[in-house]
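Some chains omitted; the rest stay in position.
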């Protein structure tokens, strides 16, 4: 349990550019020794798992449905919840930092649950928020996969983070 | 089951002004015959239940914890989930329209889960969103409780809505 756990979140469908970002994020997380947690399906999740696997990392997929076969082929440890979108809560609670890449409302729900739980969120081309007219800066922007991974891992060890 | 179910979401702590908005939303929903669903706790949830109860309406509280006594005193039907924040998913799935008032990250997670499920969201002084630099207009702004309730109920019957 001295390993660092980081989630990569984003759409189950994504552009080629987003997939490249996710794959690179996965690869760098693995090289830095972190364990990758995701929702286990396609798009960003698959690309991130592919990257992590290619670098010898461990990949965990928290699946929404009842069927372990629904996991993308790069998921090594499928967790089968049968909970539908409520599994999004588990994805973020199981990690110490979140990297969000693009994404739609499902991703936004994961960002929200993470922020609610004081789990740091790094964003690559993703949502930005304002509340009652004022900008909310809780999502930490990154310009590249390298920067996203560096920030995520730095925040895990920061005394401000939950661990 | 021909009744309309509408959620009122927002912080468990809120300003006096927000509480007044929520109470008026609750009252108007009840007067229009809709059933109020909420997270069952304090702040916006309590004010909305108070308003609905005062007008003879039905109030349902989907509680995060294990104790029915945690419901605010205006909840008539407490649903005890023990699921923590994952209960947010149930609040929105159980209704045909959502009215968001103020709120923090928990509220944002409910907005996200609603939009993910194509359930219309009306906003009163709440979050606004942009994705990858472009504004997302899915949250329908309202200027008053009366307008919020009118829009919510109109969207329940709209052929575009899920029912």
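In order of appearance the chains are A and B, and numbering begins at 1 in each one.
We adopt the following convention: a residue touches a chain if its C-beta (ideal position, glycine included) is under 8 Å from a C-beta of that chain, and two chains touch if they have at least 3 such contacts.
From a predicted model like this one, the values you see are computed outputs, not experimental measurements.
Taking the 2 displayed chains as part of a homomeric complex, how many copies does that complex include in this file?
Here the complete homo-oligomer in the file comprises 4 chains.
Keep this in mind: only the chains that are shown with their structure count from here on.
Under the touch definition given earlier, write down the residues of chain B that touch chain A in their complex.
Going by the criterion above, the answer is residues 83-86, 89, 102-106, 108-109, 111-113, 115-117, 125-133, 138.
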